[in-house]
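Heads up, one of the protein chains got dropped from this complex, but the rest are sitting where they should.
This part shows chain A:
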Amino acid sequence: MQRGIRVLSALLEARTGQVLSPERGWRVETALKPILRAHGLQDIGILAAHLTRYRDPRLEIEVVDALLNNESSFFRDPQIFEMIRQQILPHIRARKQDRRLRVWSAGCSTGQEAYSLAIQLCNDVEVWDRWRVEILATDISATAIARARDGIFPQIDVQRGLSINDLLKWFEPVADGWRASAQLRAMIDFRQDNLFNPRAPGGGYDLLLCRNVMLYFTQERRQKVFDLLARHSHDHSVLLLGAGETAMGHGDPFVAHPEFRGAYRRPPVQPLYVDGPMGPAV
């Protein structure tokens, strides 16, 4: 059993960079039960042996997808979305001459975060009228991205975080739940992508959300992700992490944002030479 967990853990880390910490160990068996049943395998040890022996790529993908934590909800941590709407977006608006808003939801899971942002922007249509809004949402899981792209959410999901007014305004009932409107779906570019080997379009994003993603990575891998996020930022970009995650202690790609609690920005560029009343500072 323990050897089986080690094999699965190694597979998960090789594919996604995520570490199967002891705290997540308890859910491995539950998460893999449907796969064991579908393939007629008795337990995790046999599944691991099967993967080692046959290197079945389809089964590997199934296992990795099942081990990923795709938990997400609309307007998760509502105070963060309130801060985005009330403070961060006005801050960005004031600094964008080109009337182009670029947002990246990195590690978007099944898309609720990106949809929440799209809803927020659509509800403030008079503010964003004549702005070009681009929302990129990426995740390592092809299954999660396919679900996000479909925009169909079960009843239980749309009742967590979404107000009834937003549900009526932006979703329509379908056979297996509620589907995000075509307008919302068209606003978001969902892509399957790997933060360690990114193919998604680069460039300077104004708002970067990478919430509840870093906690699954080792220190070394977190550093790589912060470097990547910094490369896709500009001087006025705002980075938001999950509660309990920090950019501190990962070199200097990001520093605490002086205006927004819990947010980060790239360190301001320090002038090398300042001519002042006391003479040049060096």
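Here, contacts are C-beta pairs under 8 Å (C-beta built on N, C-alpha and C of every residue); 3 or more make two chains touch, one makes a residue touch a chain; residues count from 1.
In this text, contacts and distances are computed from a predicted model.
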Matching the hidden chain's UniProt record against "Transport permease protein", "Two-component system chemotaxis response regulator CheY", "2Fe-2S iron-sulfur cluster binding domain-containing protein" or "ATP synthase epsilon chain" returns "Two-component system chemotaxis response regulator CheY"
Missing-chain contact, candidates A:P78, A:G204, A:G251 or A:P267, resolves to A:P78
Filtering A:L168, A:A186 or A:A243 for touch with the omitted chain leaves A:L168
Of A:V125, A:I156, A:A175 or A:V269, the residue touching the omitted chain is A:I156
In the full complex, chain A touches the hidden chain through residues 73, 78, 155-156, 159-161, 163-165, 167-168, 172-173
